[in-house]
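Have a look at this one.
The other protein chains are all here in position, but one chain of the complex has been omitted.
We just call them A, B and C in the order they show up, numbering each chain from 1.
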Amino acid sequence: MNASNTDSNRNSPAPRYTLLWISLVVLSGSLLVLRAAMAAQGDGGAAAADPAAQSLWTTVGIWTAAILTIGVFSFLYRDNPLYKVCESVLIGVSAAYWMVNGFWTSLVPQLFGKLMPGLVREYALPSMPVSTTPGLDFALACVPLILGIMLVWRLAPKGGWISVWPIAMIIGVTAGLKLVSSIESDFMAQLGATMRPLVVMNGGFDFWGTMAALVGVVGVLTVLTYFFFSVEHKGAVGKTARVGVWFLMITFGSAFGLTVMGRITLLAQRFEFLFKDWLHIS
Amino acid sequence: MTTHMTTQRDNAGGSSFLARLGNLDRRWIFLAMGLSIAVPILLKLRFPEYPSPMSRATFDAVESIPEGAPVLLSFDYDPASAAELQPMASALVHHCASRHQKIVFMALWPLGKQQADKTIETVLKPFHPEYKEGVDYVQLGYQSGNEGVIKLMATNIPAQYPTDASGAALKDLPLVAGMRDLSSFKLIASISAGYPGAKEWVQYANGPMPDAFKVVGGSTGVQVSQLLPYYPHQMEGMLVAVKGAAEYEMLVEGKYPIAQPEVIGQGRVRMGPQLVAHLLMIGLIVLGNIAMVAGRSRGGAR
Amino acid sequence: MMREIRERSRSTMLFAATAAAAIAIPCCIALAEGEAAVEAAAPSATAAAATDSVFRTDRGPLAIAIVIVCGAVIGGIMLARSGRPLKIRRLAALDAVDEAIGRATEMGRSVLFVPGIQDMTDIQTVAGITILGRVAKTAAEYDAKLEVPTCRSIVMAAARDAVQAAHFEAGRPETYNEGNINYLTDEQFGYVAAVTGSMVRDKPAACFYMGAFYAESLLFAENGNSIGAIQIAGTAEPSQLPFFVAACDYTLIGEEFFAASAYLSGERDQLGSIKGQDFGKLLAVGAILIGCLLATVGAFAPEGAVAHAAETIKTTFGG
Partner (left out) sequence: MLQRTIPIAILCLSGVIMIVAYFVSFAVSWSETVNVWFNILSAVAFVLGAGNLLAVNLEKISSRRPGWAYAAITLVSFFFMLVVGLLKLGAVPDPKNPLVHFAGDYETSASPYGWMYEYVFSPLTSTMFGLLAFYVASAAFRAFRAKNVESILLLGTAFIILIAQTAAGIFLTGWIPQDSVFAVLRFDSLKVGITEHIQTAGMRAITIGIALGVAATSLRLILGIDKSYLSKN
């Protein structure tokens, strides 16, 4: 099959729509902003009810969040400077967020806390429990430290190849762990779950129960047939694999349908924020 | 796998209106979607719910354990998925507390602890004031290590959690002082938005000791397909997305009314935009197919 | 040259032997002890009894399963080495890889490769990086610009190594530019914002999504579609498969994704391991059939020996 997305003209709308869109956005936008500004001055219910919560920083925060929210939504229309600002801010803030997170939740308690517990307890984590095996902790903490140095060594002018060693170790450990866990909880457990009576007796012969059991087993077998790589999908194997594809399609259609709800909820939540917290109109 | 359905070389000329719809600028779809969610929120639309077997199974699983028995609630999500999952968590806590279960809170997601705290503050404390920290409930908080946390708890809870979230040693808290491993619980519930979450609880907690306790899960719509294989054998009950939350809320509230119904009614409120948006999607699919047929009958494309 | 190859294959064999021995020995012991433990203790006490010995005897069945599955894969590799012709069916998605990169080259546009959003501690990312190696080799041969934004620092390091190796293999080390492989941010949606933004601006002609994906799958695929790129996806994240299947041109589903790197390498050993996977599937099909047969027969006589056997098999598998 050839790739088919040749209709990239969807990107450039007819000019008559552009004017319509812009005026729509500007009009509704200015109305909303006016409304929010009035709400922030104290005419909104929430603000009057709880003055402590509506401090200056909270107001600034809600406005910032609202502008950023709209900025991200504007990407749906087309790429634009406001979206680019949102994108840049998000990259910077989120990269730093995870670095800070890694520093305070991994490096400090698990590395520095083991290497120099006294110092860490004095300056950062006063409630850190005293280890009963400080020597072992120190030795164990040295391993990731050395691996870390090797990994970062690639920035050095010479010997950057050594950074492959820790990567090889990560891959090796991952491979070992996942090999075991996938065979245990995915391969064996799923096989076990598939083994069940194909004829269901519930007092008498249960037609729908039997059908369900048959469909379950046939589904697993046909989809597994689809995944066979050694045989061409021709003849009997081809037909079985085709049934497998049908099962896959129903599986995917069902999963797609089930997901929609969550996505709508997420969007609804953003709208709730804009309407309630920012504009106070809901 | 080749995906036949993406082929869309619908019609070259596109003279008819219907055929041209096939290549509709997707921004019109975006606008329709936006409106279909915004309008019901503004108008506060609400529709009735009918409990599904899975939600009922979850409810029954909680009902089937002895009253007052210890349960473990793991908050494995963050604010990003709170819209879907928080209503479940609130209803679950209200359900457990109404049955006087001893509740142990924990989190496999860093921000899950905040969600648990929030649930304690908004549901447990105001509506179940008899619950005493340390005696009737314990907040263990978050520990890093993903499924490693579960694995260690399966054999040795105090090794994984020497203290609770506030730093009190477990041996000083009557509820958890005597607990050695996960078999102390009668029910484990994981409200989860992905990895690590309900799947890991099934694999690493239920796997080694399948009969010790029941596992139920709350899941986002996306994650449900990964959990389905475990239901109903390894997981006794499952709440799926807002709808599951709404149904469960109804079951719980039906049996255990709460003074302020809106506290465990968030799921049902959020179902309003769902109906309109779902109908829109159904309409879009129908429209897309009409456009395809129209384009084809005009001899446009294959 | 020949000596190096022979040496390498000898070292590989050595590793294989070590690994097999390392796996097999504890398994055998575990198995032997497991039988004793099962006889001695009631099922509920097995786990407790097992923890007292050096080996986790309760995991005996798992050990056997690992030996069988690994044995199948190693057997496949041996079969490939014996020089017999290897017949493996084609995967449309992989045939499209060259075509997609070629098209990008013709159009003078770049190729985008997204290795998922997880760290190297996810085997999908590792598989994604090995596929990246093959894609990069083709891109180097065609002299197409390959952009690899990553969501993790270590993945960036690994991706750079893989792409550099690919350029060497393609005989064009001078065209390797590490500036095309960049770390953006660890945050899922921050990463998405940046990648979709650059997609809309740079309009790559071919997009590959190979690795562990979550909610971002559809954000990538829909934006890729709107810029008219050929999109080839591969993931073993079942929840995201529907979106890739619906919105991409080709999708490698689950196992196909793991087989892809072996396919693309074209090496006999790797192709042999795919045969091994098939053998594993054959065993799975056999196990399901036997299990279902026993369970069905057992259903008619719930107290009989067959029902007991069916139940034993089911619990052994952990179902």
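Here is the rule we go by: a residue touches a chain if its C-beta (ideal position, glycine included) is under 8 Å from a C-beta of that chain, and two chains touch if they have at least 3 such contacts.
Remember, it's a predicted structure, so these values are computed and weren't measured experimentally.
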Which displayed chains the hidden chain touches across the whole complex: A, B, C
Those residues of chain A which, in the complete complex, touch the missing chain: 57, 60-62, 64-66, 68-69, 72-73, 75-76, 84-100, 102-104, 106-107, 110-111, 122-127, 140-141, 143-145, 147-149, 151-152, 154-155, 160-162, 164-180, 182-183, 186-187, 190-191, 193-194, 208, 212, 215-224, 227, 244-261, 263-264, 266-267, 269-270, 273
Touch list for chain B against the chain that is not drawn: 3-8, 24, 26, 29-30, 32-34, 37, 47-50, 52-54, 79-80, 144-146, 148, 151-152, 155, 224-226, 228-229, 231, 243, 271, 274-275, 277-282, 284-285, 287-289, 292
In chain C, positions touching the absent partner: 11-12, 15-16, 18-19, 22-23, 26-27, 30, 50-56, 59, 62-63, 66, 69-70, 73-74, 77, 119, 121, 123, 126-127, 129-130, 133-134, 152-154, 156-158, 160-162, 164-166, 168-169, 179, 182-190, 192-193, 215, 218-219, 221-222, 225, 236, 238, 241, 243, 245-247, 253-259, 261-262, 265, 267, 269-270, 273-274, 276-277, 280-281, 284
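Note that in this section only the chains that are shown with their structure count from here on.
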Path length in the contact graph (chain B to chain C, fewest steps): 1
Chain at the geometric heart of the assembly (C-alpha centres): A
Centroid comparison with chain A (C-alpha atoms), farthest chain: C
Interchain centroid distance [CA atoms averaged], chain A/chain B, Å: 15
Shared-contact residues (touching 2 or more other chains) in chain C: 92, 225-226, 238-239, 245-246, 249, 253, 256, 318-319
Residues of chain B touching at least two other chains: 1-2, 6, 26, 207, 222, 224-225, 233
Of all residues in chain A, those that touch chain B in their complex: 1, 4-7, 10, 13, 17, 21, 76-77, 101, 105-106, 127, 129, 181, 184-185, 189-190, 193, 245, 248, 251, 254-255, 258-269, 271-272, 275, 281-282
Residue numbers on chain A that touch chain C, as the complex places them: 1, 3-8, 10-11, 72, 75, 79, 83-84, 86-87, 90-91, 93-95, 97-99, 151, 154, 163-164, 167, 170-171, 173-175, 178-180, 183-185, 187-201, 217, 220-221, 224-225, 227-233, 248, 251-253, 255-256, 259
For the chain C and chain A complex, residues of the former touching the latter: 61-62, 65-66, 69-70, 87-89, 92, 96, 99-100, 103, 120-123, 126, 154, 157-158, 161, 184-187, 189-190, 193-194, 196-197, 200-201, 225-231, 238-239, 241-243, 245-246, 249, 253-256, 259, 274-275, 277-278, 281, 284-285, 287-289, 291-292, 294-296, 298-300, 310, 313-319
